[in-house]
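Sending over a structure as structure tokens; questions will come in a sec.
Every protein chain except one is present and positioned as in the full complex.
Letters A and B mark the chains as written, and numbering starts fresh at 1 in each.
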Amino acid sequence: MTDSALLWYLNRATGTVLLIVFTLVVLLGILSTFGNAGRRVPRFLTQALHRQLSLLGVALLIAHVVTAVLDTFVDIRWWQAVVPWWGSKYEPLWLSVGTLSLDLMALLLVTSLARSRMGHRSWRAVHVLGYVAWGAAVAHGFFIGTDYQSTWPKLLTLACVVAVGLAALARSVSVLVHRSHTRLERSLR
Amino acid sequence: MSRQPRQLRVDWPSCLGRGLCHEVLPEVVELDEWGYPVVTGEVTPDLLADARHAVRTCPTLALRLVKQPKR
Partner (left out) sequence: MKQIDVREGPRLLAGYDEGPGLTAHRARYGPLPDLDATTLVRLAKQWDIRGRGGAGFPFAIKLEGVAGKRRPVLVVNLSEGEPAAHKDAALALGRPHLVLDGAAVVARALGATLVHLVVPGENPRVVRAVRAAIAERSDTRLFTIHEAADRFVAGQARAVLELMAGRPNLPVTAWQPEVFDGHRGRPTLLSNAETWAQVAVRVLRHDEDAPDTTLLTWDGETSPMVAEVVEGTPWREVVPLDGPVLIGGYHGAWATPRMLAGLAVDRDRMKQTGVPIGAGAVIPLGPGECPVTMTARITAYLAGQSARRCGPCLNGLPALADAVAAVAWERGGVARVEHLQRMVTGRGACTHPDGTARMVGSMLATFPDDVEAHAHGACAFALDAQRERELVAR
């Protein structure tokens, strides 16, 4: 295998693993908001797993970006990893979507490291953007290149989207139910 | 580093009763029948590291470690 082909395969491999890892990170994040103490897996473990997996994701993301830039087959420059669209030659739209995802994830990383200095409300306002970062990553992975024409990438992407979709739906329902309970109780007073 | 025991204080309006503090530091934090923390004792020097972990782990940042005794 030539150097270029190796870099290309590494890029796609890291991309595929990233899809799974980031989907798991989002699912763990949603899962940690459910239920109460006394469940089988302690919450602090779910939280720790969410954190460790997201750091693994960051490491893989760096590898994913490096392989893309070093690969001479496609013309992707260093700055295009963080600055969307500017001077982009290779698939500018979907690459930019990936860049957006990376930028958001960088923001999430920085704010989570500085969480205790931020106050919970501001931290949470930023952290919710994680959904957008994940969605952008999925779209970037699906539409960039030609993989979306094959079965396995399609199924994998579908599985990830359905999983997060269901979890997010369950979370929204629980939030709305809690809010309507609170409103009902207030009105009964 | 001071050897003085510390107190865990809860910012009650922020606390959502997720219970991570109890999971991390059951020696000092129990949970009431509704899932909210009951601080049962002081944080002695040997529990300090776990107490700091509990403060960091709280998903809503509702836990604080203070030096002065509770009112």
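Convention: a residue touches a chain if its C-beta (ideal position, glycine included) is under 8 Å from a C-beta of that chain, and two chains touch if they have at least 3 such contacts.
All figures in this text were calculated on a predicted structure; none of them were measured in a lab.
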Revision key, fill the gap. Out of B:V10, B:L48 or B:L65, only one touches the absent chain, namely B:V10
Check your understanding: So that we can see where the missing chain sits, which residues of chain B does it touch?
Key -> 10-17, 32-36, 38, 64, 70
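As a convention for this text, only the chains that are shown with their structure count from here on.
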Practice item. Indicate the whole-number Å distance between the mean C-alpha point of chain A and the mean C-alpha point of chain B. Key: 32
Study note, to complete from the structure: Per the touch rule above, chain B residues touching chain A in the complex are 14, 17-20, 22-24, 31, 35, 55-57, 59-62
Review point. Which residues of chain A touch chain B in the complex?
Key: 32-33, 36-38, 42-44, 47, 115-116, 119-120, 123
